[in-house]
Each structure stands twice: as C-alpha cells, then as structure tokens.
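This view holds just a subset of the chains, kept in their places.
Chain lettering (A, B and C) follows the sequence in which the chains are written, and residue indices restart at 1 in each chain.
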Amino acid sequence: MSGRPVVGVITFPGSNGDYDALHAMREDVGVEARFVDYRETSLSGIDAVVLPGGFSYGDHLRCGAIARFAPVMAPLAEFAGAGGPVLGICNGFQVLTEAHLLPGALLRNGTMRFHCHWSHIRIESDRTAWTGGIAEATVLRLPVAHGEGSYFADPETIAMLEAQGQIVARYCTPDGTVDESSNRNGSVGSIAAVSNAAGNVVGIMPHPERAANELVGGADGLRLLRAVLGGAVAAPA
Amino acid sequence: MAIPDGAWREVALSDDEWTRISELLGREPTPVELGMFGSMWSEHCGYKHSRPLFRFFRTSAPWVIQGPGENAGAVDIGDGLAAVFKVESHNHPSAVEPYEGAATGVGGIVRDIFTMGARPIAVLDGLRFGHLDVPRNRYLFSNVVAGIGGYGNCLGIPNVGGEVFFDPAFNGNPLVNAMCVGIVPHDKLTRARAEGPGNVLMVAGADTGRDGLGGATFSSVDDPEASHRGVIQVGNPFLERQLIEACLELLETDDIVAMQDMGAAGLTSSLVECTSRGGVGAEIDVQKVPRREEGMTAYEVMLSESQERMLLVVRPEGVERVTGILERWSLHAAVVGQVTDDGLVRVRDGDEVVVEVPAGLFTDECPTYEPEAKEGERPIAARARAVPADSISDPEDLFGRLDQLLGSPNIASRRPVIEQYDHTILTNTVVAPGQGDAAVLRIKGTTRGLAISLDCNSRYCSLDPRLGARHAVAEAARNVSCVGGTPLALTNCLNFGNPRRPAGYYQLSQAVQGIADASAAFTIPVVSGNVSLYNETDQSAVLPTPTIGVVGVLDDVTRHASMNWQTDDVLLLLGAGEPTLGGSEYLAVIEGESWGQPPALDMDAEVALTRFVRQQIAAGELRTAHDVGLGGLLVALTEMAILSGVGFLADAGSIGAGETAWFGESASRILVAVPANASAGLLTAAEAAGIRARPLGMAGGDAITIGDAARSLSDLARTWETGLERALDTTVSATA
Amino acid sequence: MSEETSESRWRVAVTVLPKAGVNDPAGESIRHGLEQLGYDGVDTVRAGKVITLVVQAESEDLARATVERMGEQLLANPVIETFSVDVEPFQART
C-alpha cells in the first residue's frame, strides 16, 4: 500500500447504496474511495472493499443470486482469501452469502414487509476487520432498509459461528438488551452481522454508511467504517 | 381501411370530435391515426376540461426557471442549482391493480424528473382510500403502499412524505398521487423539444409489449375496469434505475438534442409532444421499435404503455456513442426514425405509411370545453348545516374523545406506511417523514436544504372547493415554513369526478381558482401539475382533491425545525386562526360524517405568520414547530409529546374547555416550543411582527396534564401508534 | 391412501405464473443470469410462484375444487397471473 488507503465500492447493476458508501468514505471517513464496476477483473490498488446496498438485478430470483456471478467476484474471492477487508452492507451482505464468502442466507422479513427505521445493534466481536477497536457490547444506532434481511443458518452452523466468534452484531434495544422486540425481521439469534472465520469479511444488514453524519440522523456508522483503517487495511499484495 | 361507424367511441372520442378530426384531415383518419387522436385528445393528454382553467394560474416569478408545459417545473434554489418537481396521479391503474398501478405511478413521475436532466432525490405520495373495514379497501391500501415502496426502494430514491386519508367517498376510487423532486445545475436543464431536421430518433429502455393499451383513454371514461383492454403494465424498477444513470450520463455528452419519457399514450404522445414543442415533424418506422411480443400491430406499438422507455433525439454523429453508453447500462436502443422539417408526424409500418398528420392537430387542435358549472345540492346543504354547540367541558370526557381521535385512521401514526418506504437512502434526509411538518433534505456540496410537503384536505374541498383549495396551498406552504423552508413554487394534481356533470365542473373550476388565489397571495407560482378526472363510479364521485406539493429552500440547512421538544421548553401557540368544528375530523370520527362551514382562511395573516416562523428558524431562535391541523390543538400537542417522548403541562384556561377549543380546526396556527430563557424574546419578536402569541404551558413529565386532569403519555402513544394497524388487521388488539 | 375415509388429505401444488403477454422482469433477469453462466438456447423464461399445501377433502375432485377457489380468491392475482393446480393423495413423509 502506498500512501492513503483506497476503498473500492463495487457497483452491480441495481446497486443503489453505492453513492452513499462512496460519499461516506470520502467525506465522512476521509479516505480515498472509488467505484469498482462489476465487470472489472482486478482489484489491484484497492485496500478495502465495500459491497453496497441496493437491489442488484432487481433482487430477482434471490437477492444477490445473479450478482454473485459478476466478473468482479473472482478477484474479490481472491482478495478476501488473502485477508483483504471486505464489508457487505445489506444487498452486499446478501451477495457475500450467495457467493459463499459468508455463511448463512438472508430471508424475507418475517413481517413480509420492507422495513426502514433506525435500529440498534450490539457489537458481539471486536476481532473483525470492521469492528476492531469497538468494545464488545457497544451499542450502535444505525438505520435498516431491507425487505429480505432475516438472517438464517441451520443450528449446526449457528453453533459453529458462536463458537468461532463469527457473530459480529445482534439487534438490540437502545440499552443493549437482545430481545424479540428489537428483532423485527425475525433473524435467527437476532443476528445483524456475521464474519468469515478469519474476520476480514463482514456482512451487515443495517447501514453504517447512512449513519456517518449527525445532520442526517447519526454518526455511529463511522465507527465501523473507520475501524478498517486501524490496521486491517494491511492489504494483500 | 375504413373506420366502422361509432368506433371512435371506443377510443373515447365524441361524435363531434370525430367529425372535427375528419374535417381537419380532409379525410377519415386511418385506424392508427384514430387511436392516436383518441389518446392525444383524451383528458389525460389533452386536458380538454382543464386547460381553459389554467389561465388563472400565476406561473412566473424571478426564481422560476421552467413553468408548466415541460415534463416538470423548475425553480432556482441557489448555488447554480435548480429543483425540478411535479406531482402526478395513477388513480385508475391503481384501482385495477394496486401494486403495479402504484409502482408504475412512481416510475412515471421519476422519469418526468430525470428527463429534465435532474437527478431525482425524493419521492412523496398522496393516498386516499375508502374505509378499511371494507376488505377491498384494505387490499387496495396494502398493495398500493407495497407498490410505491417496491418501486421507489429499488430505485434508491427516498420517500420522504405524503398523506394517507380515508373517507367512504373513495370506495372504488382510490387516489394515488406521486410527486418527485430532482436537482440539476441550471446549465444541464434539458427540455423535450425535437429540433434539427435530420436528427435521429431513438427508442431506449424496455422492449415494447402490449402493456396498458388504451390506458390514456381509459382515464377519461367512467368505468376503468370495463373500458380496460390490453395487458396491465408491470413495472421494472431495476431497469428504470439503469435508465436514470444512463440518461444522466447521456446528457453529459453533446449528442442529445432532446429526451422525452414515454408515459400515458406511449410512443404516440412522446413523439407528438416532442415534435410539436419543437415545431418540427418526425417520421418513424414501427418495425424498428424493439418488441417484447410477436405479431404486434402498428396500432399496438404506437399506443403501448410499456414502462421504462425513452424517446431520444440524437445528433446523427452521436448515435454510436449513445448506443454504447446505453449498452454499458445493459439497455437496448434502436434508431426508429428522424426529425423532419414538414411538421408532419409520419408513421410507417415498413413500406406502408399508416399515419400522416400535422403534429399540431394532435395538440393545438385538441378541443377544449368549459361546460356548465353549478354547485351540487349536497355541499350547499352540508355547509349550511350548523355544527353542534360545545357540550363537553369535563377534561376527563374530552380526554376520552382525544383517545378516539388519536386511534382513528386519519390521525393515527403513519409509521406502518412510512416504514415500508426507504427514507434514509441518499443520506440527505435531515427531517424524516413523521418528524416534522415537511421533509428536509440537505443538498450535498452546499449549505442549503430543501423542504417539501404534499397536502390537501379533501373534506374542506368537498364543502367549499375554492376555500378548500386555498387551504391546501396554505397547508403545504405552512408545513414547509414550519421546518424553516421558504416556499418557492407549487405543483398540483387535480383529482376530480366527471367534469361533464355541472356539480363536477363546479368543483374543478372553483378549486383551480382557489389554487390560483393562494398561489398569488403567497407568491408561490404553479410550475407543474397533472389532472385526473372521472374518478367516480355509480354516480358517486371522490371528494374533490387538488393535491398541492410545495418545495421550499433553507439557506442554512442546519437551521431547521422538527416536532421535537425538550423537557422544560415553554410551549406557545402562534397565530390567530379561529378553531371551528365545521368540516372537522372530530365530527367525522365522532358523528360518522363531517359538515358545516370549513375554517376561514385569512391569507394575509397566514403569510405573516409563516414568514415569522421561518425567519425565527433561520435566525436559529426556533427548533420546534408544528402546525395545528386535522384533530385540532390537542391532537397537535399530543403528537409532539409522543414524538418527543416528553409530556406537557398546560394551564386549563389557556387551552380552553370544550370540543371546539380542543379539537376544532383552523388555518394559521402554529405550535412552537423554546427553552424557557428564550420565550420572552420570542414573545417580543412576535409582538413586533404583529403575530398573536399565547403561552400554553411547559414540556415535561410522562403525562399530558391539563389543569387537574392527566393522561399517561405511554397510553396515548400506544393508541396513536397502533391505530392504523388495528384498522388494517382486526386481529391486532389495542394492547398488542 | 384409503378412499373410504370421508375426509382424506391431499397434497396440492398451486403454480402461479404471469399471464401471457404480461411483462416479467424477474424472468428477464433470470434469463440474463443463465446467459452469463454460459447457458445458450434458453428462452421463454417466466418466473412465478408455487404454493404447496395439504388439504382435507372427500375426494380428489373436491380437493381440486377447493384449491381452485383458493387460487381465485387469494393465491393468484387474476389481473396479471394465471394458475394451475396439481393434486395427489397425501402420504405422510418420513
């Protein structure tokens, strides 16, 4: 890595959180950021990757199912395999599960409705690239905006995730209590974010990039977006 | 091919209109021409019954960059930027297929905005349905909301406001109005005028199917279901998202002469409007239009309302570049013809010419009507009927009524709707829906913000359409002022019944004049709008509903107001509006119907009051404001308390006792809250500005206390929060 | 499956597809996805829903009739969709 870290924001056809992620990274976090088109075949020069929210391919079939086969996904898998920090937000999270870079799947919200509201999450692991330095049990306030955000994995997988510390955050009340009232989409174990075993790839349903400025409702998301700068941006060659 | 006798009626043309068309052409039209006339001379495209009324509108001001006549209006908002906006109805399609009808309504209004070169930054929606105890209304409501969310959420444009209103008059005739606002640098504003003979016409976006054939004409006849033939339009927001990005990128090149979206009447209206605005002619070959279905006729291609399509006028040397850009966004495009200099719209089907008509015959020659206007008996009687005198003075009983109002569908929290719409995307939302009287959006790269509100009290309009329309403008402008915005201009959507009934035309013509009155008094010109008539079934028409969207600007977006107050704030009521139960929601909820003389509107007082409030906000003196609307003073105070999570204590004397004091409605009343040490200053400033200001009490505690009587805030909040869900699903109990 | 019990159980699948001519963006995206994966010669892709359920009825015909009614009332939207019903005797699965 030479000089300032560069964050790549991948744009798939139908991504719509791409501008927000780019803006937050540039203006609020203050790093260099650029779009990476889904047809690109290399991530060279990129130190961290964000897969933004949206409706890639209209969310047709399943969210993320078609985007997963985009050309950029091959270098992304390599990048992730080499320990490069990757953050999938909302639709980006769905793409990462479809691509088997993260465990589990995201189902239709239990209410069968789209949910847009500010939510609270409790950080469960500070051992990931995107939560380093955020003490466990810290409560962050972030907006959600999804129709299919109900995290699912079978019981064995969940047990494994628990054992390996791969559950990154759970929905909670403002005071940090994990209960059903705050688990509005019906996620297994109130899971809002998970990581891969190495901790460099994180998927999160709420939107940190939309909580990067007090003027628009809150800035807790900056803590996640910034965490990656605290060392994890030691990118693969 | 000869036209069978009477066939013109199937495309909603009258016998006289048929004769006129034949005279103008000097021959009988071909079938394709007839279909095109049917669409272009429909109410939707031709504004037959409304155009003559538009002369009343004030449409210009120094800050107006584009008035009515283009795809949307535009106003200067400073920093070299313009706000581009318009509201449009999708009532009839939504009555037939609520999800897709509402979804494609959003798709259509968004296309109007980016066609002007503007990047869409907000959507609002004004919805009206019959009561939710009718299963069909529940179905319509749930699916309309899902459709608006489904399309807008996928596009990634935040939905930041609107209205939901229920009244039995909307049984079978829901109203679905969608507004979109976009931002564009002045020099990028694009107008849809075909120019330069030899320039190339291209169709871009979705392939053409048999969607919605006859849509434009079916909004002009009484029974949408019966007259509807062809296939229901199913929208593809994913494709539209690509189209937005591609079109905005295309406008960065010098290759585009004009751009026109295809909405009602599809290729017909986009071709005709583009050529007639530019004073040129055009020739296309329908065989070159990419199709989704086999065996489509020229008629079908010309009148299809397939969504997500654009007509582009391209310089010949740019065709390749344009095609390349579209392909990069995975969009099809095809060259279908070119601009000509003979003023004719000529359509070929291969070698055969199937249409050859001077463009102006479709537009300028469209007949207009000013039928008889006569007020109906019912509104006259309803207005004359005296409202009940106050009979309740015990605060406990008044609190009981407050409970009833808070839980009623027109007043209860809109959260179940708002939460189905993405309102945080684009990260501009400073005051979110439900948090203030209008939405506030920041404009990135500047210090400014926009304030936007969409309003209409249909009930006032039904009792007195001219006064009601003035109220609609006043309310939208007041809402914008209450968050700190200076109203700049308005857009309107005229939703009415059959104008050929004298009572219907009376409502329409009076409402237009009411809009014109208030628009002039408040200096907010009309820059765009849309008309939807024939919203009636079986002699029962919708409440006349001139929906008004107002856009305002905040020079410093950090100085804005919301409904939130803080413990120990002093509560003041500004303005001299006199509450009345006439036309009130209180009567509708308690008596099952509303009647009487709606509140008076003193437009000078309203102007002074709203100017004062936005000046105080801009000066940083005021951060909490909420106008008194449906449900009156106590409903407004309680909404603020619930949203703030802080109760209040008011002096019984300052609130007053009785239904009128608690629940009566008026214009020109704004509740504000300021820290105790600022209240004297505000009172002095109000006095200096000639604004009546009355202290009501203080914010604090977890109850609403008026004199000796109190109600727990959490109980009231639960009633208000669950009201809409309860009405929707009888299995959800009040305590759930 | 014994036909003599008055109420037998039936396993039913209701297949709901967009009507002919109705725009089908999901089918379009799936076709595109398959193309990307290198499948050639795929066409007429339509995306629909299937609802499977178990009902009680005295006969297969009655089961079908019931489910046809469900289709008309709730499972399909007749304005834009068509549906078909498959019925087979219910065998409890292990």
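In this text, a contact is a pair of C-beta atoms (placed from the backbone, for glycine too) under 8 Å apart; a residue touches a chain by one contact, two chains touch by 3 or more.
Quick caveat, the model's predicted, so the values are computed rather than measured.
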| item | value |
| --- | --- |
| Stoichiometric formula of the complex, labels as displayed | A x1, B x1, C x2 |
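By definition in this document, only the chains that are shown with their structure count from here on.
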| item | value |
| --- | --- |
| Where chain A and chain B are represented by their mean Cα positions, the distance between them in whole Å | 36 |
| Euclidean distance of C-alpha centroids - chain B vs chain C, Å | 39 |
| Residue list for chain A, restricted to those that touch at least two other chains | 57-58, 60 |
| Chain B: positions in contact with at least two other chains | 236, 238-239, 330 |
| Residues of chain C defined as touching chain B within the complex | 18-19, 21-25, 28-29, 32, 77, 79-80 |
| Complex contacts: residues of chain C adjacent to chain A | 25-26, 28-30, 32-33, 36-37, 47 |
| Interfacial residue positions of chain B with respect to chain A in the complex | 146, 149-150, 153-156, 236-239, 241-242, 329-330, 418-430, 432, 442, 444, 557-558 |
